[in-house]
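Yeah, one chain of the complex is gone here, protein chain that is, but the others are all in their spots.
In this document, chain identifiers A and B correspond to the written order of the chains, with residue numbering beginning at 1 in each.
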Amino acid sequence: MWKWLHPYAKTERAYVLCNTLLPWFVVTAVLSLSIGTLWGLVFAPADYQQGDSFRIIYIHVPSALLSMSTYVAMAVAAAVGMIWQWRTAYMAMIAIAPVGAVMTFIALVTGAAWGKPMWGTWWVWDARLTSELILLFLYLGVMALYSAFDDKRQGGKAAGVMAIVGVVNIPIIHYSVEWWNTLHQGATITKFDKPSIAPEMLWPLLINLLGFAAFVGAVSLVRMRNEIIRREIHRPWVVLIAKQASK
Amino acid sequence: MRSGVYAAMFKREYTLAFRQKAELVQPLVFFVLVVSLFPLGVGPSPEILQRIGPGVIWVAAILSSLLGMERLFRDDFQNGWLEQLALTDASLAGLMAIKVFTHWLVSFVPLVIVSPLLALFLNLTEPMYWALLATLAIGTPLISLVGAIAVGLTMGLNRGGVLLALLLIPLFIPLLIFATSAIESAAMQLSYMPQLAILGALLLLAFAFTPFAISYAVRVSLN
């Protein structure tokens, strides 16, 4: 009854691709995260001004960087889906979205935790923190829109439009928030002191950045796989996989 | 021939908008109510009111626009008119642009008209008022155009409300920032042309791209 449909070939291929890529991402993530974090938290020298509290940089900076690049990745997936009409691209988009939202959330929480010793308060309306907060709203919007649709195909398209509208707006939002922040400079402490970072502090940061990227990739791949299985639950190849797994 | 089609669209939208006067007035009443709550909430001190006035008016404008935007496609989606529109000779993007324009005309122009009253409530000075008027004139079409994309996507869901706010409020932040900062500049007797220029640029950008995004969104909802 469930016959082979031509465009559906792609989901199986995508599933296989996910499986092939996943081990590489997992290995890279585990290795770099453990090396980078250990090095950063234990062996890297303490900052002469901030003492040990600067070490949160090893979590904060990678997550903040990835929160933005993940949004771009999500929007690219949406654009691919829109232009070439790939169902799998929309699946990828929706697989990526919550991962990016979590990265944004981590960046916000670690930013606040860092702000406490540095600024003496958990939250200031710093330009970067504010942009990050708005970014979180944009992620939540895409996810909420997708989940509001019963027909996931339609939901993917709708969420894709919002993802693309969001990516067009991110530079505008970022720029406007910076403008707003300098305008109200009296009220807040804006800039970090940014001395050039010592190499023994930089290396663990770069390694952790790689680790975070690989981690985001790995989790997205797992979510993508699950999404494919959930959406294609009636396909013969999925049934076959399920049977093999239960043996 | 095709320009006739667009003119007919405008005529229909305009006629029908005035058949539902109650719905037309609701966002406007909401706007005035929200603004008049603030003096009660923060105290009647003229300095404080003048300080927060621009922000209050703009936040209220954005919130009331969310209330009114939901109406934009709801009826025509439910009764099937949008399906018929998608089958005409004219481009859907053009028709949607006219729809949004009519909506702006009947729902935001009244808001601009009552703004002197609110400026009075919040003790805005005359230069601030002119700046407010200028930002409303440039900013509200921007709200309509960008908002219509999200309304187009959510019209089939029957639970627009909060979802619409979540989708749209982040996108309106730059607008809020530049508009209020223009009014603050006016309060300090400074030129607010830079802010208006940026808002104008955003509006032109929206003119160029949003009609296509709106018609795409409508097609997704018709799917």
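Assume a contact is a pair of C-beta atoms (placed from the backbone, for glycine too) under 8 Å apart; a residue touches a chain by one contact, two chains touch by 3 or more.
To be clear about the criterion, contacts and distances are computed from a predicted model.
**Q** For the chain omitted from this view, which of "Glutamyl-tRNA(Gln) amidotransferase subunit A", "ABC transporter ATP-binding protein", "1-deoxy-D-xylulose-5-phosphate synthase" or "Cytochrome c biogenesis heme-transporting ATPase CcmA" is its UniProt protein name?
**A** Going by its UniProt entry, the chain not pictured is "Cytochrome c biogenesis heme-transporting ATPase CcmA".
**Q** For the chain that's not shown, point to the residue among B:L85, B:L118, B:L166 or B:L202 touching it.
**A** Residue touching the chain left out of view: B:L85.
**Q** Considering the complete complex, identify which of B:V34, B:L133 or B:L222 is in touch with the unshown chain.
**A** Of the listed residues, the one touching the omitted chain is B:L222.
**Q** Could you please point out the chain A residues that touch the chain left off the display?
**A** 1-3, 5-8, 85, 150-153, 231-234
**Q** Need a quick check: the contact residues on chain B for the chain that isn't drawn.
**A** Against the left-out chain, chain B lists 1-2, 4-5, 8-9, 11-12, 15-16, 19-20, 75-76, 78-81, 83-89, 219, 222-223.
The rule we apply is simple: only the chains that are shown with their structure count from here on.
**Q** What whole-Å value do you get for the distance between chain A and chain B if each is reduced to the mean of its CA atoms?
**A** 32
**Q** Write out the stretch or stretches of chain A touching chain B in their complex.
**A** So the residues of chain A touching chain B come out as 134, 137-138, 140-141, 144-145, 148-149, 154, 157-158, 161-162, 165-166, 169, 172-173, 175-177, 179-180, 183.
**Q** What residues of chain B sit close enough to touch chain A in their complex?
**A** Listed in rising order, the residues are 146, 149-150, 153-154, 157, 159, 163, 166-167, 169-171, 173-174, 177-178, 181, 184, 202, 213, 216-217, 220-221, 223.
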